[in-house]
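Heads up, one of the protein chains got dropped from this complex, but the rest are sitting where they should.
Coming up: subunit A.
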Amino acid sequence: MSAAFSRSWCLGGRPDQANPDVGFRGMRTRLQRFIAQLTTASPTPAIKQMPFAAFFVVALFLALLLPTQFVSSGAAVIAAMVLALVASILAVYVSSRPVHPGWVLLVPSIDFVAIGLLRGGMGSGNSAFGALVLLPILWLAAERGRRFVLFATLGAVVAVLIPLAIEWRLAFDPQFVVRSLVSPLVFVVAAVVVNQLARHWQARAEDASQRAEERARLLREAVEHAERLAEREAELRALERMFRGLWAAVTEQSVIGTDRTGLIDAWSPGATKMLGYTDDETEGIRRVDEFHLQDELAARSKELNYPAGETVLNPGFSALVEPARLGVAEIREWAYRASDGRIIPVDLAVTPRLDESGDITGYLFIASDLTKAKELSRLKDEFVGLISHELRTPLSSILGYLELLRDEDGTELTANQLHYLSVAERNANRLLRLVGDLLFTAQVDSGMFQVDQSEQNLSAIVAASVESARPAAATAGIELAMSAPDRTIIRGDVVRLGQACDNLISNALKFTPRGGNVTVSVVTDAENATVSFQDTGMGIPPAELDKLFSRFFRASTATRNAVPGVGLGLVITKAIVSAHGGELGVTSEEGAGTRFTMSLPLAPVSA
């Protein structure tokens, strides 16, 4: 019994009910384990030594029971037994501790000598135990490396020749000699075969082990990959959730996405709220231009000169997206038609949707409902109109009675009284003008004012405005000059155009310091007449130029220099110019001067 076996027995001997190593069942388990160990691919040296030790025990019995028949040299036998014991103890020792492989191979080496001695001692060369030599031969031959065949051969030779050392006369025994030659040869062959087999099986084992490692590695990689995929998926889901949340949250704007031809592929909850259709009624089914007013689309298409875009068959849609297609995100007012027929004015932003390579794959339409804003604006205009009318009534009385005071026949007023009267009149008139301007801007916003379209001489109108401004220019110490052709015929309203010129000249004078110049010039080209008002005044900062024409806006240079005014003049002027089909432009340099240009279309020359 090996020490390893007895150790496992001892270890298992704990009085524990759950322990399977206890009792009869425990014994059976241990026996099963033991047998499994014997048949394993890599048995311990102790296991390998066991059959050898077993046979030696048998030999010992024979030697003790029938010494006369079996023992030819007691000393040799004892020596053999001792060596066998040493080898076995060594085998157990190296099995329980990690040692240099050299020590392990000492065991079969000692075994060879022990066999030799046993042969010599039991049967003098004719020993039945000679075949035992195969055990250490196989042990050595199974080791890795061809040199072990040599060692095995040497060992066999030693085992064969040792009996000669005990009984030198065996050398003359022909049977001994033959046996001594043949056996080793057979054993060598056996050794070689075993070694070869061993190599083969080792190679296969290595191969298998390599494959197993490879498989393990691939499996690990696959697992890692799967984990990473799971992570990405989780991220993607989180992003999708976030997007869906965002999409659903925008309920106050309508967000519609389409492909390049206008077919709707995304319809937000906001679009449903505004227009009444659900996404399954529109996505993939309807086109975005179906919700617009056809005449609006047609008018815009004409304005843009009928862009072809992606869909020649659908000029309306092409007009809708033309600026976006050219890469300019556009915001314009349009009207949507809802499912119940309501017309909804909207502020629409059209942007292109691009793929990774920057090509347009579709368009995005974001619309804000302007109904409330427009309603508010309308109410405001109504209110402004109402107020200006209400203000006129008392103003009329004030001016009227002031006039009576002045003209009342029969009473002469003193110079002072006349002076006071004129001051009161002047201020009342100023108030009246303001009320008029306010009302005018409200009319402009609601589109309710008309202009006369009769033929007029623009040069004459400009000249009249310049002349009426001369006294003010003289008082302010500003030089006022004009250059214009004799006749410039346009179609328009003489009063309104005069008002526009008055306004622009008055502005120029207001914003120019003493000693400066204001020059008014009229030039014509093939289609338009352009009136320029150039001053050498304080100028307007570039950032404020596009706000210039909005109601009640005053340039920072104006407020900084305490120039009087309310900020309505340019609104009115622009409205007048626009109503005449013209354009009002401005350029300016702070500290140097400002130039306003008013261009109006020339009247077509009648043949």
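The working rule: a residue touches a chain if its C-beta (ideal position, glycine included) is under 8 Å from a C-beta of that chain, and two chains touch if they have at least 3 such contacts; residues count from 1.
Here, contacts and distances are computed from a predicted model.
Asker: For the chain that is missing from this picture, which UniProt protein name fits: "Copper resistance protein CopZ", "Branched-chain amino acid ABC transporter permease", "FAD:protein FMN transferase" or "Response regulator"?
Answerer: According to UniProt, the chain not displayed is called "Response regulator".
Asker: One chain isn't shown here. Among A:280, A:409, A:525 or A:546, which residue touches it?
Answerer: Counting the whole complex, the residue in contact with the absent chain is A:409.
Asker: Can you tell me which of A:392, A:491, A:554 or A:595 touches the chain that was removed from the display?
Answerer: A:392
Asker: Could you tell which one of A:74, A:101, A:145 or A:400 touches the chain left off the display?
Answerer: Of the listed residues, the one touching the omitted chain is A:400.
Asker: Using the touch rule from the top, list residues of subunit A that touch the missing partner.
Answerer: Considering the whole complex, subunit A reaches the absent chain at 388-390, 392-393, 395-397, 399-401, 403-404, 407, 409, 432, 439, 443, 449-450.
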